[in-house]
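Every protein chain but one is kept in place in this view of the complex.
Now for subunit A:
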Amino acid sequence: MSETSHALNPEAGFTPASRATSGKPLVSDGMKNALESLGYSLAGLALLLAVWWVGGRIVEASDDLYAFADFAPAQTLERLSEMIRTGEAIQITIPSLIRVASGLFWAIAIGVPVGILVGAITGFRKLTNVPFQFLRMISPLSWMPIAVMAFATWEGAIVFLITVAAIWPVLFSTASGLRRIEPSWFKVARNLGARPWHLLFVIILPAISQDILSGIRLALGVAWIILVPAEYLGVTSGLGYAINDARDTLEYDRLAATVVIIGVIGFSLDSLLQLAIAKLSWLRSS
């Protein structure tokens, strides 16, 4: 009996190569879901804008809060458009992106290898469990005074704070991914003649790539949150500095526009990572 006959049998796990065209709906299920999802996203955005607009109207109507009226959507979006036109938006964003990228780089460079050790070596996992859980619970911003003393530059201190915040999701996701690897994959690889570096680069890293990316996604979220307060430290560039500066100069429309920029960039980076995870995922959904 030939197994190849299974190719024609949907029960054998194959998707039929083609379907009968008769009765095919004009809009596929996938397209329908995408449109539905887009509809919800736009509705959510509209709701957010509505709440913001109502808030702006309340602030504007109040004698006590009138000074903050520039937080309203119309003023903010007008200022945002001006910031984009003049290049100010890019100018304040690039230093922040560089800092987040540097912090994430170190978080990955340290978190992935240490996570592999934690996942692979039981003794190391037991040894590091308490110290790591202890350190993880400390707010990264608590390290601020130490970072200022330990690093010669403000840049170094900010990157350190971002790294301290971002390392834990990467480390723990990597370790948990490693512990879930099918043990027989190692046995088969050893039997086929794999050396330790083969196990690392051909088996372990591809097997846990999704876990690492999920960890990086979480780390990015944390890093992006830490960025703004970290940039309150001595630097004179970046989104955090721009917010602080706008507050000091009472330019609330610029402050709100910078908040919008932070939100848009954070959301975009997260979406990009989500896309990368979906693209690199080797697990077939049933």
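In the analysis below, a contact is a pair of C-beta atoms (placed from the backbone, for glycine too) under 8 Å apart; a residue touches a chain by one contact, two chains touch by 3 or more; residues count from 1.
Basically, contacts and distances are computed from a predicted model.
S.K.: Of the candidate names "Deoxyribose-phosphate aldolase", "NADH-quinone oxidoreductase subunit M", "ABC transporter ATP-binding protein" or "Fe-S cluster assembly protein SufD", which one corresponds to the UniProt protein name of the undepicted chain?
M.R.: Listed in its UniProt record, the absent chain's protein name reads "ABC transporter ATP-binding protein".
S.K.: Which candidate, A:58, A:127, A:188 or A:250, sits in contact with the chain we can't see?
M.R.: Of the listed residues, the one touching the omitted chain is A:188.
S.K.: I need the residue numbers on subunit A that touch the omitted chain, in ascending order.
M.R.: So the residues of subunit A touching the unseen chain are 1-4, 6-7, 12-15, 182, 184-185, 187-195, 198, 202-203, 206-207, 209, 282-284.
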